[in-house]
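Here it is, the structure in full.
A protein chain is absent from this complex, but the other protein chains hold their places.
The first chain written gets the first letter, and so on, giving A and B; residue counts start at 1 in each chain.
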Amino acid sequence: MRDVAIIGIGMTRFGELWEKSLRDLMVEAGLKAIADAGVDHVDSMYVGCMSSGLFAEQEHLASLASDFLGLGPIPATRVESACASGGLAVRSAFIEVASGLSDVVLAMGVEKMTDVAGDVCTAALATAADQDYEAFHGVTFPGLYAMIARAHMERYGTTSEQLAAIAVKNHANGALNPLAQFRNRITVEDVLDSMMVADPLHILDCSPVTDGAAAAILCPLELAKKMAKKAPVRIAGVGHATDSLALYRRADLTRLPAVERSGQIALKMAKRKPADIHLAEVHDCFTIAEVCAIEELGFVPRGQGGDAARSGLTARDGRSPVNTSGGLKSKGHPVGATGVAQINEVVTQLRGEAGERQVRNARIGLTQNMGGSGGSSVVHVLELI
Amino acid sequence: MSTVRVWRERRQRLLNEVARCKGCGKMHFPPRQVCDGCRGREFEMKPMAQSGKVLTYSVIRVAPPAFAQEVPYVVAVIEMEDTTRLTAQVADVAPEDMKMGMKVRLEFRKIRSEGRTGVIVYAHKAVPA
Partner (left out) sequence: MKDPVGIVGYGAYIPRYRIKTSEVARAWGWEAEIYRKGLGMEEKSVAARDQDCITLAVEAARRAIRRGATDPAKIGAIYIGSESHPYAVKPSSTVVSEAIGTTRWIHTADLEFACKAGTEAMYLCSRLVEAGAVECALAIGSDTAQGAPGDPLEFATAAGAAAFIFGREGVVATMDASLAYTTDTPDFWRREEERFPRHGGRFTGEPGYFHHTMTAARKLLEQTGMKVGDFAHAIFHQPNGKFPVRAGQLLGFSKEQCRAGLLSPRIGNVYSGASPLGLCAVLDVAKPGQKIFMVSYGSGAGSDAFVFTVTGLIAEVRGRGPTVEEILAKPTVQLDYTRYARFRSKIAREED
């Protein structure tokens, strides 16, 4: 396998982008990444998107993207793993470059969620759960994570205030991110006073509905050293794991084994330990998900993830910065785009271009992107060359 | 919601039919071709146990359209006495009276229908034992 580097990144602003269509978003992110990389062609591309069929009545998405990006008759592939579709697109691009099949591969993620009414959106998102044995009974996505939260609270004493502190931290970071959907700071009281969506999760514990796209250009490291405009970032490790789709079949309802396994595989490949990671973008679709993710990735001992934000451990200037972009909560969560947006943030940080959000001396970063209630997880470890 | 799809699952919806792996004894609801415990392919079909307990739950307050009239309603992960796990609503209990570990049994209920004109879909909900 060849070493693979990321030499270009680009993303749209995230938010309710009424004027931008699904294809507008893909073209904008793609062109930005191509320009950032300084390449004049692309050999192949991957698009991660959860549900363009339900949101925009559009499938055959990868062909649409390569067509409108003017990339020529290149192979273009749509990948899907619910909310981990973006991370999966990056992994798929990695494999094609590492194998030697292609040299310049575009990995993109996109979701256009606001063209449909709220209930259609909710129904589309619910397709990441077990349709016939979870969604059938009226369990919603917040409901699934709320059940994880309650189990975590029962076993480890995690509190609603601790969960709220995660949303507060992520908004504080998002306030410094020009591309974030929400740039307002919030308080713990704001979270606890906000409407309850599924006990114990309030609306401010939940990531929003968002439009957006993000992209990255991958190429062999040897090529990157010769031609990259900016400092290349090596993909040192990639991990991908799956677990039971439905929450109810998991042995321990406070755990996300796919996250643990994908993290272990990626770190092993990168020959790194959790303590080596300078910053991480994890999948905070709900505040409790960030708690579980940092436990599964080994950043904190099991059961102690609850207090990590409140204590400052995972703050921008903490020992273990998590979600400096604002996370899914503040930056927004266009489902298929998120995994690639996480890559965008880590690359930006490793290049030293994160401005007010900059983590000092960041050289090694990690992204963790998850599908459904933990049915899939993709982890990348990135290192500055 | 597809009428055909729910019709296909009727043995699980109406009879709570479970597949017990002959190799390792793991209970599968719904039944499947390959046991995710031991990769075995042989199963015994049987109805699940009558009693169980709540492992975790939540109270849904923002619901999809099919359930909008039911809020607030309780959903839970339930473990039956024969180790079968399932997700179901918990009925006949006020949200504030829900407790982790609560003992329940399954009762036949309407789960959903396509408005006033569509087919009615029945299955089971948990009720306090």
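To be clear about the criterion, a contact is a pair of C-beta atoms (placed from the backbone, for glycine too) under 8 Å apart; a residue touches a chain by one contact, two chains touch by 3 or more.
Please read these numbers as outputs of a predicted model, since none were measured by experiment.
**Student:** Out of all the chains shown, which come into contact with the hidden one?
**Tutor:** Taken over the complete structure, the missing chain's partners among displayed chains are B.
**Student:** Can you name the residues of chain B that touch the chain not displayed here?
**Tutor:** 10, 14-15, 47, 68-70, 89, 91-92, 94, 107-111, 115-116, 120, 122, 125
Note that in this section only the chains that are shown with their structure count from here on.
**Student:** Between chain A and chain B, what's the gap in Å when you average each chain's C-alpha atoms?
**Tutor:** 31
**Student:** Can you name the residues of chain A that touch chain B in the complex?
**Tutor:** It comes out as residues 119, 122-123, 126, 130-140, 142-143, 146-151, 154, 195-201, 203, 244, 246-249, 253.
**Student:** So in the complex, the part of chain B that touches chain A is made up of which residues?
**Tutor:** 5-6, 9, 12, 29-30, 36, 55-67, 70, 73, 75-78, 85-89, 95, 100, 111-112, 121, 123
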